[in-house]
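Note that one protein chain is taken out, while the other chains of the complex remain in position.
Chains: A, B and C, in written order; residue numbering restarts at 1 for each.
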Amino acid sequence: MTLPDPTDPKSSHRYIPNAGEDIREMLDVIGVDSIDRLFETIPDDVKLRELLDLPGPWSEVESRRWFRGLAARNKTGADHVSFLGGGAYAHYQPAVIDQMLLRSEFLTAYTPYQPEVSQGTLQSIFEYQTHQCLLTGLDVANASLYDGSTALCEAVLLAERLVKGKHKIVLAKSIHPHYLQTVRTYIQNLGIEIVEVGWGADGRIDLGALRAATDGAFGVAVQSPNFLGVVEDYEAVAQATEGLTRISVIAEATSLGILTPPGQHGFDICVGEGQAWGIPPQFGGPYVGFMVVREALKRHMPGRLVGETVDVDGRRAYVLTLATREQHIRRGKATSNICTNEALIALAANMYLSLMGKEGLREVATQCLQKTAYLRNKLRGIASLELPFDGPVYNELVVRTPFPAETILADLEEQKILGGIPLGPFHDGHENDFLVAVTELHTKENLDQYAAALSAAISRERR
Amino acid sequence: MTLPDPTDPKSSHRYIPNAGEDIREMLDVIGVDSIDRLFETIPDDVKLRELLDLPGPWSEVESRRWFRGLAARNKTGADHVSFLGGGAYAHYQPAVIDQMLLRSEFLTAYTPYQPEVSQGTLQSIFEYQTHQCLLTGLDVANASLYDGSTALCEAVLLAERLVKGKHKIVLAKSIHPHYLQTVRTYIQNLGIEIVEVGWGADGRIDLGALRAATDGAFGVAVQSPNFLGVVEDYEAVAQATEGLTRISVIAEATSLGILTPPGQHGFDICVGEGQAWGIPPQFGGPYVGFMVVREALKRHMPGRLVGETVDVDGRRAYVLTLATREQHIRRGKATSNICTNEALIALAANMYLSLMGKEGLREVATQCLQKTAYLRNKLRGIASLELPFDGPVYNELVVRTPFPAETILADLEEQKILGGIPLGPFHDGHENDFLVAVTELHTKENLDQYAAALSAAISRERR
Amino acid sequence: MTEEQTQQKTALEPLIFERSKSGRRGYQLPDLEVPEQDLDAILPAGLRRSEIQDEVEVSEVDVIRHFTRLSKLNVSIDAGLYPLGSCTMKHNPRINEEIARTPGFAQSHPLQAEHQVQGNLELLWTLEQTLKEIFGLPRVTLQPVAGAHGELTGILMVHKALSKSGNARKYILIPDSAHGTNPASAAFAGYEIRELKSNSRGTVDLSTLEAAVTEDVAALMITVPNTLGVFESEIKAMADILHAKGAYLYCDGANLNSFVGIARPGDMGIDVIHSNLHKTFSTPHGGGGPGAGPVGVSESLIPYLPTPTVEKREDGTFYLDYSHPDSIGRMRAFNGNFNVLVRALTYMRSMGPTGLRRIAQMAVLNANYIRARLKKHYHLPYDAPSLHEVVFSDKLQTPKDVHTLDIAKRLMDFGFHPPTIYFPLIVSGALMIEPTESEPKEELDAFCDAMIAIAHESQERPELVRSAPHTTPVRRLDEARAARQPVLRWKP
Partner (left out) sequence: MTEEQTQQKTALEPLIFERSKSGRRGYQLPDLEVPEQDLDAILPAGLRRSEIQDEVEVSEVDVIRHFTRLSKLNVSIDAGLYPLGSCTMKHNPRINEEIARTPGFAQSHPLQAEHQVQGNLELLWTLEQTLKEIFGLPRVTLQPVAGAHGELTGILMVHKALSKSGNARKYILIPDSAHGTNPASAAFAGYEIRELKSNSRGTVDLSTLEAAVTEDVAALMITVPNTLGVFESEIKAMADILHAKGAYLYCDGANLNSFVGIARPGDMGIDVIHSNLHKTFSTPHGGGGPGAGPVGVSESLIPYLPTPTVEKREDGTFYLDYSHPDSIGRMRAFNGNFNVLVRALTYMRSMGPTGLRRIAQMAVLNANYIRARLKKHYHLPYDAPSLHEVVFSDKLQTPKDVHTLDIAKRLMDFGFHPPTIYFPLIVSGALMIEPTESEPKEELDAFCDAMIAIAHESQERPELVRSAPHTTPVRRLDEARAARQPVLRWKP
């Protein structure tokens, strides 16, 4: 195969404006006779003599065909009634948001390094930071982190930096298992020890074990609602962890609309996943991690912070600030290595929070609560079905049947229901359990059909 | 049912910002004590005492459910391979266009009455007018008309105004039947007589009959490619219609990429439907009608025209012009009653024409031509299948089998093929014929499967 | 312009044709795949064109940049108040755009078999039911694609109905305050126009009407409320006068936003009405269209509706009915602006009966608020109570040689789109302000503050107003030149 001549009109590509004529003019100005000459610093022995062995170039028509073909092979919430949660929820997605995200000015701008021409992005981040504070009851929020799991990692590292000489962190075993795994990855070379504390019969953290574990620890993290769907008692946790830096983990952000904010109960850091604020599940990403801390911790914060200031004319304006915490200034000593974050998703979340507002956030949470309670009641009436944890739940609960979770779920799938997430792969001994999530999008009919289908599935297995 | 109190917070609606507090403040300024007082000029006896008997208000969630439910009940080109044409074609729709159309600045602006704050719309129309001229070989194009059918109506009326004392228009019977019907509606009270001229064995207009019909006529209109898919011979038509105002009708706009432009063959007016320029079929609308005329006719043009001028600083700018033709100035004597037109679709067409450009427009047309020729050859080999017209075609052709068109098409539908448009409802004696359209979107596999499915359908019927 | 700014990259954008460069490309098509045949064998050379001379060659980047930059030269409702009177520039909800793009709607073909498009037909049928309820009339055609198109449809029906009863008659009565499309449409339907003089309230006196309704009169075309925003309180009496003479009452429903859900045309004796769905029902204006102009009719006009109509069968399926022998015929190819209709029905459902009523209430409240705030500063030529819009004149400013056009242009410097100007024609130097219900009080206040500031400027610094706008991408245009030496296309 010979390599194409870049000045040949057939080499033109729709994403690359300059073509034959331009190229010749530009080479003239540069004073070389071919583009190849510009690559002479790359040694010949590492240069490709052929084109890469890849398909394409495809037209949009061909791309649509292939990618839509793939998408059509998924079975998803788009064509099934889904009860999947576990850290990724299908909430109402207001139509405004996605169309506004397509605005060039948001979509195709970079990190707002130059505030004079980036006030749109900067002001939105400042507003987003404010929403986080109002929702969590804490004082200072950052612009975004990668996701909930890495936000927890950053929180653990932050907490460790606060206390000299202590290297033990206490983590609730009922934190999202992926979050726990990610923390283990992050800290593997940093000399931090993890102690996990399990749950009691109600599905809440075992307070006795928690208290015992605090000894020598610099911090503690609990998730609420936890991975079993159960709402923790922040006050009790706080009492059991006196003196530790307390981290609250939120994997279901809409719960902040009705659950008591961690900042009110002695928590120092709240981290979480903002996906529930109207972001599509999209197979796990992009999502948006958040972190909100007490005032005193603000200079320990990882990631970008936007602050208010004025311009030379005294006009209010916003700017990236406290940059000395960050990698581009502090390099090896930075509070985090994060640079690119999840700005566009944070913008989406800001729009969501603004549209829903004070009343809407509460109503979403209330609907989740009420619909889940309704389903919980329905399920209680099904023979051979058990709800192993009796603590209060928000919008998720664990269901247990006498049969492997996968068997029951396969049966539900035949009814076009994505019925839950098996717990077995995450927690030994829970092979017959699965996690069921309900949101405001479920109709009463959906819930009734779910209960009926589940009951039928169990009956079928019993036979 | 009692009528709701507008100041009640429960009456707030997401599309209507002002609520309780605002209302009270505003009523104060106005000096009345209730909104009802503002409606006193509407007599009580026509006022509703109840709410309208309608569903809603629905949330977006409920709207999505209901409307998507309806859309899912259609069988369309979205889930079938479609060979439907007849004035509405499924061409490649570049992804850029639809997303740009969502930009507020285009979507939510009005007609550009105030040029200083509407240069975006105005310049785009000016460019669109230019594309029309380049494509048709005529001199002056307008900003848009409702669609192809009403564009033809406007052309007939324009032509009639040009000639005193003649009231007969000659129309090819092979013009799109909906267009012919619409012309009959428009002219019903205007004393214009229509003479239709049929087609010959090749599917082209019967030139002898055409010549005979010109006597006493002020104008003539032919469509090419015509409704039978056949490309007319403009030169021959022009020779047969000496002295008449000649109107060319284009129902498949991409054909202008390869067919000889009407302006080069003595045509005075070219009207048509721009849907083929990347606009989705969307069940017939919105589309975009166009009209391009010779220089001499420009002051007879219906609709909006954008012209170039300068501002007080000498800067080039664009403005609606020659407004004395229009209804808001000329009222009962205007060249047309049109006001709202199809600006956003014309913008989409402008983007399409710009993206495709000189080469792309030709390549689209060439692909249509080649793929249609390929299918035509394939179909020729099918037993009991006839292609009744042997004139040259662009991207559509009539297929005849020994069986009612609907029977064959029903069979194809089972193979997930929308196989064509029955001609019977439009032209007596053509009950076994249907019209098949091919575009650049069809793959060779689509065409091969179509031929095979058609052959199989005929065989099945023979049994 | 200051020194700092002279250096700025010019805000205006070259024409796309001026961006063209040989060899650039903005597209790629799928592979041809089929064996390529000799073109001459498929299409004789005489039928083929040579290259499309002067057409553009630009990349996708060039195109997206070009249209992004062009867009920035427009103002829009999403960015602020756009108080064009008679145009009902209201919020355009994004859900409507989303629903219209559902592939099952967007990719459905207008000539598909009925059984394949039951979803579309049910939607059309449902929209007709909804409009029937809103109008209080027994049938509605969805074919017309704009207000003017609806007017033509309506008057053609009147003509046909009268013809059927033996005499199509000669005249349509139209008040002098009417929109230009009214007389134009009536003329295209085959009628002559007789203009009715408005009274001092801006409305039509019963006596004027009575005198005008001869046996030759086919109909009165009247806008309710009229273009001053004033409701014709005697509308029922007008209907009676017309009906008594065998004439029809046509209502231009462009101003339905002021009374939707409050009162119904059918209850007023109106025989025909069009509604601009791109006004009252919020389908976006798109810089001048598309729109939709459904027409509702009273019992007596039903036989003349355009064909086909959408009907529901006993078994719940839907079909297109062509069997209306007295129909005026087809108004347009295919099924009207279907995907505009989808948006409108989405909007109607989002509003519901409470929301529809609230539209009118709040639109009228907003307009009266502006009226109250500005009436000390601008002349109110007709002081009858108005509904959803208010019309001022430049009478208080003309002594300083400041005119409506100047006020309009100066508003742009304050960041607002101007109102409709010089319409209705019965007001000299009209400033026609329609805020709609979707404006928050703060925006109305900012607008009123700007108007008041301009009123002051007109007295104190009239030259500042006369030379406006100062801050727009281009300043005042030489419109005369555009019309005198028309340049209507780019040439190389």
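Structural remarks
Operating definition for what follows: a contact is a pair of C-beta atoms (placed from the backbone, for glycine too) under 8 Å apart; a residue touches a chain by one contact, two chains touch by 3 or more.
Note that the structure is a prediction, hence the values are computed from the model and not measured.
Partners of the chain left out, restricted to shown chains and counted across the full complex, are A, B, C. Touch with the chain that is not drawn comes from one residue among A:G208, A:G243, A:G357 or A:P402, which is A:G357. Considering the whole complex, the residue from A:L38, A:A296 or A:A452 that touches the absent chain is A:L38. Residues of subunit C in contact with the chain left out of this view: 1-5, 7-9, 19, 21, 24, 28, 59-62, 64-65, 68-69, 72, 76, 78-80, 91, 93-94, 350, 413-416, 438-440, 442, 446, 450, 453, 457, 464, 468, 470-471.
Against the chain not shown here, subunit B presents residues 9, 12-22, 57-62, 95-96, 98-100, 104.
Just so we're on the same page, only the chains that are shown with their structure count from here on.
The mean-CA centres of subunit A and subunit B are about 46 angstrom from one another, to the nearest whole unit.
Rounded to whole angstrom units, the spacing between the C-alpha centres of subunit B and subunit C is 19.
In subunit B, the residues that reach two or more other chains under the touch definition are 60, 92, 94, 102-104, 355, 440-441.
Counting partner chains per residue, subunit C has residues 24-27, 29-30, 58, 60, 64, 68, 93, 95, 97-98 touching two or more of them.
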